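Excluded from the complex is one protein chain; the other protein chains are retained at their positions.
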Amino acid sequence: MMDENGIRAGTTWRRYYCPSSPNYHRLCDNVIEAMARRYGAHPALIGWQTDNEVSGQICYCEHCQQAMRAWLKEKYGCVARLNRDLGMVFWAHEATDWDQIVFPRRDAENNRANPSMRLEIRRFFSDQWARFLNRQVEIIRLYAPKTWTTHNLPGFQIFCDLYDLAAAHDFLSIDFYPKATIDPPGRVNIANDITRSCQQRPHWVLEVQTGTPCTKFYKAPVPRKGQLAVYAHQSAAHGAEGVVYFRWRKSPAGAEMFGNGLLDHDARPRRQYEEIKRLGAEFAKLAEALPEYDAPSEVALVFDYADRCNAAIHDFAMDVNYFGYLTEWHNAAAALGLNVRFVRSTDDLSPYKIVIAPNQFIASPQTASNYKRYVRAGGVLVGALRMGVFDVFGKPSQLTMPGGMTDLFGAEVEEYERVMETNPNSVTFAGEIGGSADCRNWNYYLNDLGAKPLAKYDKEFYAGRTAISINEFGAGRAVYVGTMLGAQPMVKLMGFLAAQAGLETLPKDWPAAVERTRLATPKGETVFALVNHADAPQSVNLALDGLDLVSGETGSVWSLAPLSARWIKIKAKGKGKKP
Amino acid sequence: MMDENGIRAGTTWRRYYCPSSPNYHRLCDNVIEAMARRYGAHPALIGWQTDNEVSGQICYCEHCQQAMRAWLKEKYGCVARLNRDLGMVFWAHEATDWDQIVFPRRDAENNRANPSMRLEIRRFFSDQWARFLNRQVEIIRLYAPKTWTTHNLPGFQIFCDLYDLAAAHDFLSIDFYPKATIDPPGRVNIANDITRSCQQRPHWVLEVQTGTPCTKFYKAPVPRKGQLAVYAHQSAAHGAEGVVYFRWRKSPAGAEMFGNGLLDHDARPRRQYEEIKRLGAEFAKLAEALPEYDAPSEVALVFDYADRCNAAIHDFAMDVNYFGYLTEWHNAAAALGLNVRFVRSTDDLSPYKIVIAPNQFIASPQTASNYKRYVRAGGVLVGALRMGVFDVFGKPSQLTMPGGMTDLFGAEVEEYERVMETNPNSVTFAGEIGGSADCRNWNYYLNDLGAKPLAKYDKEFYAGRTAISINEFGAGRAVYVGTMLGAQPMVKLMGFLAAQAGLETLPKDWPAAVERTRLATPKGETVFALVNHADAPQSVNLALDGLDLVSGETGSVWSLAPLSARWIKIKAKGKGKKP
Partner (left out) sequence: MMDENGIRAGTTWRRYYCPSSPNYHRLCDNVIEAMARRYGAHPALIGWQTDNEVSGQICYCEHCQQAMRAWLKEKYGCVARLNRDLGMVFWAHEATDWDQIVFPRRDAENNRANPSMRLEIRRFFSDQWARFLNRQVEIIRLYAPKTWTTHNLPGFQIFCDLYDLAAAHDFLSIDFYPKATIDPPGRVNIANDITRSCQQRPHWVLEVQTGTPCTKFYKAPVPRKGQLAVYAHQSAAHGAEGVVYFRWRKSPAGAEMFGNGLLDHDARPRRQYEEIKRLGAEFAKLAEALPEYDAPSEVALVFDYADRCNAAIHDFAMDVNYFGYLTEWHNAAAALGLNVRFVRSTDDLSPYKIVIAPNQFIASPQTASNYKRYVRAGGVLVGALRMGVFDVFGKPSQLTMPGGMTDLFGAEVEEYERVMETNPNSVTFAGEIGGSADCRNWNYYLNDLGAKPLAKYDKEFYAGRTAISINEFGAGRAVYVGTMLGAQPMVKLMGFLAAQAGLETLPKDWPAAVERTRLATPKGETVFALVNHADAPQSVNLALDGLDLVSGETGSVWSLAPLSARWIKIKAKGKGKKP
């Protein structure tokens, strides 16, 4: 591994290897083959985790540079095409030979190189890391064909296309370390939902917070009583088939010596050990009562890997918190009790009632036509802000935003600006939604080309211009959201969208601290996973007779202890009738 | 280009060239000669811009190191003299051979090297870049002897002696990107005035803010209606002969893809395009009505390149915002309707009524005697704070501050200190000015050696000691300002200075948002450029009959639309009589 300043990593940390080194590949092969040969048929073996938290890191060494050139050559054929497609003419970066394609050489430079080339570098390294993992899986399969392989994602830090990683393994796993009392519950849910969404089967959580936290990367209070169990219940409700606490006992040495453990360094079982022991017994009961289930999802959030890269590449200019904005929409859906799955913009969208694409920067012709097909057939699509600003190469689209979809949205972006201290603004919603809301970060104002305004700006020279619009297109509706709103107005807007899509949502008096996830068994039974995220008791009314699958209690009104969960199966008479 | 850590720049950004490389010079010569030969006589050619925003960047490569040694050898003759003049004895940096003169090798080191050598490094690179540009101009002149050449300065970022750059070209130009709603109007004025002041003819603005801003370097709201035109009117009033909006259409690729444009990526003419189109028509009328003019300046601000370098070299210790403090004085003059030009401390100062040297760190014997000559002949000179702290080598002066000018100011600095949270202070002005004002950043207290106190400190152990003094010297007056004041007290102090110099200033009820620049035609007619910087209408009374050179309206009271300008020629009867 070599950094952008040409300094090769030493061997005193970890992850000092290069994903393109033939020597390293050969030696890895040897190790993996030896392990797979030795343990592949071992009866205690349940599966394989390859590597650890691969993050798509860029290595600037000569091996990687050569591999990147080969990858580009394969993709573009000739430098003239690469020059044209990536706009290398700017600042005279045109190459006349493949050898002239070089990585940026210095830290400061890296951030100012051609964004289109930077996107290609990200794409290349995503491929390169997926290949590196795949190589390991192939060897393992030779010797252990019946066990699964997985890879544990490092939360949101990753710069790899998750779908490529999922394809390389039986399923994906994720690691997360929520900060007790600090991180909102939605962070755990979105992490689970993303991991679950990339594959055709449930995922695992391979590392989750335990114990007394105190590490190089982590500053937070200790998890409260019940908190560790809540993480597991949340994860299970959001598709996890396995949850592994990290780790059994704190490390006796090395850089992570203060990292968490169910046991402390002195190996004495304490509070958290006992909690997890009890949790094991609960989940054993639950597994018997609920052997299989899924969370049928009405709402889809679009997550295209290239746009996550674009947000990072243009961090200053675009000023978009990619996962942050996805999380805001996820939270709004969760506040209404709606299940969410993540999709790519070119996936089949027909299973979903609402598709939200808040960060759709690249609007390829395929994406645009997929969206039009979806809405024409009756779907509700939500676009936002800088939708369609790029072509597939990460160059600016020459079309008026939202690029190639002004007919779909019945509106086009006229002008946009950052919201700063000197130009605060707000929007007033149309009568069917009502009220007003402050604007954050960006204001895009629209020309109405047939769409109906849902909200208009209150101030500045674009006062009275449309901020949010809705357009009927075929049997469906396309909504464009031109500004960023606070949490409460987003829930209100999401409620409007749910009504448009004919979805039922949580009753108004549902307590905010209780998360309700609606699950379905293969037989069509409905189960509600209820999670109390508050450190105080709560009570909810499901309005349908149900059975607590763990405690065996029955009823329709349920009390929840602080930081606890219940899994309630709705009695047969209520079957098919949504609450 | 090599950085201080020895890392050579890659080719994935821009400005990766070394100003001393013979190979690079040779190849540049070839390109420029080819272009000049091809287009030098082209009828559409109006002039040449060399390079782009040269910033005096330091290259740490071997070519530059050798060139620097040659430059020092030329200047000092022998290392013994260099050792003595630059004080190389400190920390045993004395050289016994030219080859021992080396650039600092690391980032951290750079900031702690001998400040006198750092000043020489800055001076060398200023020369080196001027030579690099001059080389280009010489080739161009061979093939295009009748067209002008210019170079576009990068706002205030530059580390080159502007007078050297001006000498290399027919005139200088400047680029600026004011932040709409955020940057005060004075920033544009001072940028224009500095550029104009370095040469004997008007300058150009070669790049100015347009469009929807969103770049790597820039975070601001979009310019309001009228704002782009205001930038042009301000610039014209402050000496610009040409104003070029940057750029025609947003870049279709590369690192500046989100940079501004009169047209967006979709090339559709919108609000700002229409504004500039109208502006073109206005300026066409104006050019006809006012073919030639200048802004006669009563006030001069001193700007010595070496002191700008000193402020940067000693950024922590001296804690001086060099251009910031110049701007504060410029603003104070502007608030009273006084025109300002920039001068060097050794220039002929006789054209000015008031000369302000707020950052005169180096007081060479030439500077001191020039100031004395000026005051003796009747001028009003303002010195401040650390005046005369250095000798010409950037070593501390061994004279009591203000170095070599205590007779001129009739005062000397006794002691000084930073103003921090634990030692707030204020001054009370003498009766003729009156009132009091808070102190900022630095307090210098003075021994009165004949000068009359204008303000005294209120607190701490130097309570009652002089903060600001005035001294009669020959037919003039020398004022020393030992502390930093807020904007309003500075206007008050400037009003006192104007009265001393016999200058008329704006009436008390003049609206603060309206800038008035007094211009004179070659025939001696007076024209007032009025610029309304507010996003609200304003009205001003010129008290003299005048003619709007664009609209043809006449009168003495003028209404100004939000963010707009008027150019009013005073009717002949008012000629010569200042308002």
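Chains: A and B, in written order; residue numbering restarts at 1 for each.
Rule of thumb we're sticking to: contacts are C-beta pairs under 8 Å (C-beta built on N, C-alpha and C of every residue); 3 or more make two chains touch, one makes a residue touch a chain.
Treat the numbers as computed from the prediction; the structure is a model and nothing was measured.
One of B:66, B:423 or B:488 touches the chain omitted from the figure, and that residue is B:423. Between the chain not shown and the residues A:258, A:283 or A:461, the one that touches is A:258.
Across A:22, A:221 or A:280, the residue that sits in touch with the chain not pictured is A:221. Touching the missing chain, out of B:274, B:292, B:348 or B:415, is residue B:415. Of the residues in subunit A, those that touch the hidden partner chain are 3, 5, 7-14, 181-182, 212-216, 219-222, 224-225, 250-258, 264-268, 270-271. Within subunit B, the residues in touch with the undisplayed chain are 5-6, 86-91, 93, 100, 102-106, 108-109, 111-117, 314, 316-319, 395-401, 414-420, 422-423, 460-461.
Here, only the chains that are shown with their structure count from here on.
Mean C-alpha positions place subunit A and subunit B at a centre distance of 50 Å.
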